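Removed from the display is one protein chain of the complex; every other protein chain stays in position.
A, B and C are the chain letters, set down in written order, and residue numbers restart from 1 in every chain.
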Amino acid sequence: MTDLQAILDDIHAELSPRIGEGKVADYIPELAKIDPNQFGMAIATVNGDLYSVGDAAIPFSIQSISKVFMLTLALGKVGESLWTRVGREPSGTAFNSIVQLEREEGIPRNPFINAGAIAISDVVLAGHAPREAIGELLRFVRYVADDETITIDDKVARSETQTGYRNLALANFMRAYGNLDHPVEHVLGVYFHQCALSMSCQQLAKAGLYLAARGSNPITGHSVVSPKRARRINALMLTCGHYDGSGDFAYHVGLPGKSGVGGGIMAVAPGIGSIAVWSPGLNKVGNSQLGAVALEMLAARTGWSVFGD
Amino acid sequence: MTDLQAILDDIHAELSPRIGEGKVADYIPELAKIDPNQFGMAIATVNGDLYSVGDAAIPFSIQSISKVFMLTLALGKVGESLWTRVGREPSGTAFNSIVQLEREEGIPRNPFINAGAIAISDVVLAGHAPREAIGELLRFVRYVADDETITIDDKVARSETQTGYRNLALANFMRAYGNLDHPVEHVLGVYFHQCALSMSCQQLAKAGLYLAARGSNPITGHSVVSPKRARRINALMLTCGHYDGSGDFAYHVGLPGKSGVGGGIMAVAPGIGSIAVWSPGLNKVGNSQLGAVALEMLAARTGWSVFGD
Amino acid sequence: MTDLQAILDDIHAELSPRIGEGKVADYIPELAKIDPNQFGMAIATVNGDLYSVGDAAIPFSIQSISKVFMLTLALGKVGESLWTRVGREPSGTAFNSIVQLEREEGIPRNPFINAGAIAISDVVLAGHAPREAIGELLRFVRYVADDETITIDDKVARSETQTGYRNLALANFMRAYGNLDHPVEHVLGVYFHQCALSMSCQQLAKAGLYLAARGSNPITGHSVVSPKRARRINALMLTCGHYDGSGDFAYHVGLPGKSGVGGGIMAVAPGIGSIAVWSPGLNKVGNSQLGAVALEMLAARTGWSVFGD
Partner (left out) sequence: MTDLQAILDDIHAELSPRIGEGKVADYIPELAKIDPNQFGMAIATVNGDLYSVGDAAIPFSIQSISKVFMLTLALGKVGESLWTRVGREPSGTAFNSIVQLEREEGIPRNPFINAGAIAISDVVLAGHAPREAIGELLRFVRYVADDETITIDDKVARSETQTGYRNLALANFMRAYGNLDHPVEHVLGVYFHQCALSMSCQQLAKAGLYLAARGSNPITGHSVVSPKRARRINALMLTCGHYDGSGDFAYHVGLPGKSGVGGGIMAVAPGIGSIAVWSPGLNKVGNSQLGAVALEMLAARTGWSVFGD
């Protein structure tokens, strides 16, 4: 295998002059306070190796990356019947658009736009109090990352709750169409807390390993999902993981990935490993600007694209 | 390698009772005449082997699958500057929708919806008479398939020309936004003829080999595109190749692919081979119903999904 | 003047066999309980005469007709600056659509669709507790109708509050765009109570008189708005008063009017009088089916259309 540490070091060195590029998300007050001059990257391989560079040990708000873990949980609970509640197609619109919801009568296009993740939160809530559902997610993420120190940042969760009018609109709209079973405040309680998961690149890379390794964590031996389900989650990440920039990410990087407005991206190289990158400045569709560049460099130098070497 | 011929035979046998399912495209009169009770499948491997089953030697109208070849030609002519004329994102709407064009001021979302392919035709026309551009495409397809017997079905081309009001609308609309350089009739002349390319599954599987084999046909040694470009075309096929059913195809099959309303699908297993399947009955988003099922069976039995084995 | 009582009696007699047509609004549980077999009509003239027929003395839920009174109040408070918060154009979409709000960044198209009336409620709330704003509206309606017995039906208000997810979505969406100054629950508290105003045709006809009589109630002498403002409110009722059926109402009836899903319609014949009609069954755009027919018959027989005699 190529010398991954050297590749990470090179990418870091080359991107150093550009650190700080992009625009930090400002619609959630707590996120707006983040120092943009940070960059970290980590790779966890199916062989059990962990490589990292820069600010890879600093926890950040993973935001929408948590949608991957919630989807995994929801599929575990209700299986393929989940798809009566949410679609599997790219949206063709912004991450928080409500237009599509009206056209398609309350069924979000996919689990990785906000409306879809809210519907998924409702599914995970079944039979639980909100606090229990949040606890279940936290336990799940600690389990897949094999790291008991992962936490939820309550300040961020509170900040989102106080300013989440658009998500309130999405949730109430779905409720109007009968696509939420629980009270809107409960569902959003779960939703806002999942967004506030705080993880470092190292933790995130390890947490994504099950998607690279046929559904099981190759280090702990923990089985998470079947190989088929791992492939399917990867497929959804590739077609829908970057909002209305998913096509562009596939074109330039060629790996399944999921981004968050905290500036993180988790990507999967099936059979090889899981990658996490973090840099708070976002591009105009809301994905980490340097994060996407770093992943493109990594894919080019390793030949890990799923679309050919 | 697994016994591909046995797998194809099994798939054919299992699907036999269902042959005829779906609805033949009826908006192009010549296509509406096709006997729905046909099914063929072929695999061309990077090792030079060709496997096939059923009606794999019968030519059919490849329709939108030709968009892959036209995109390859256009990228060869103008390179990455092509992306000022057309986007790279899934559309979130039907293949022939005009709504997106108005919202995004004449720039089609991707090269694989009708509007995008019309813009691509305009690019390929540059410096040519329509007849020459059509000739260039035909030579190119014969070259990549290594088969001089491939032809364009003039009756189908004429039939499309006579009933192509919606494509006329798309082309004129783009022209209004300044996104066509040539007269609408010239551009559509090229467009309608590319749709009318007539190929068998065997020919189509061979024609797609360059996308599986780092940009070159491994049998003839013909170099077509760079490895990077092959990957990128595959990425576009995966995110946008099945209109508003692209997410679903990625979820179930896990291979880059392009469908046509003639009932054909061409798929690519990077590093392994190229697959073509044909069955005229379409599902509700306009993709071959049995074709998609057959590819899902193939991917499941071979482990060829790009998203993991 | 023509014998208005005779005309009303004729209309009632002719429509008798059809009473019960249409579909009672069912999305608000309290409204769904209404007996559809009711029909009433009343005319209040600028001369001080009151004519009525059928169930014209039975109070019903005026629902969106209250938007006219709220608009009048809001214009009184902030004048023409109101139009920075809401537009004056027909919407081209359903009364509760959210699509337009996203396209036009939180500014509702007009004061007579739900989103617009919610913005208006926010304006009327300024400097008030919700209870006070509701009290102000009730006093205003009693004043213009010269009738202290008019009330708000708390059961209907509660029923709307419990099922008003779509209005919650609209309000939160506007709040996200900064087009609400007060907490969503306060604004909707006002909104749901205004919808629950309970009035008979006789009361409603009298309440609308100021719009027919240059802004003042000709009987009480109460001045409500300037003649210019009365004209302008009439103009808005004509272009926007029947949701996406406004053009049709203008075509067939030719009078400014405002409908509610309770089955009421208030119409204005400038210089002549104000008309109220009530029949709970709605047509497919949400306006009283027989109510519209009755008004068309009235306009035809009286020559009251604003578009010529």
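A few comments on the model shown:
By definition in this document, a residue touches a chain if its C-beta (ideal position, glycine included) is under 8 Å from a C-beta of that chain, and two chains touch if they have at least 3 such contacts.
The shown structure was predicted, so the numbers you read here are calculated from the model rather than taken from an experiment.
By the touch rule given at the top, the unshown chain touches B, C in the complete complex.
In the complete complex, the residue from C:A230, C:V261, C:I275 or C:A294 that touches the missing chain is C:A230. Considering the whole complex, the residue from B:L50, B:L168, B:V285 or B:A300 that touches the absent chain is B:L168.
Residue C:N110 is the one among C:Q38, C:N110 or C:S259 that touches the chain missing from this view.
The missing chain lies against chain B, touching residues 97-99, 101-103, 165-166, 168-173, 175-176, 184. Even with one chain removed from view, chain C keeps its contact list with that chain: residues 87-93, 100, 109-110, 211-212, 214, 227-228, 230-232, 234-236, 238-240, 244-248, 250-251, 254, 256, 270-271, 300, 305-309.
As a working rule, only the chains that are shown with their structure count from here on.
Distance from per-chain Cα centroids to the pooled protein Cα centroid is smallest for A.
The geometric centre of chain B is 55 Å away from that of chain C, both derived from CA atoms.
One inter-chain figure worth recording: chain A and chain B are separated by 32 Å, centre to centre, where each centre is the mean of the chain's CA atoms. Between the Cα centres of chain A and chain C there is a gap of 47 Å. Listed for chain B are no residues, as none touches two or more other chains.
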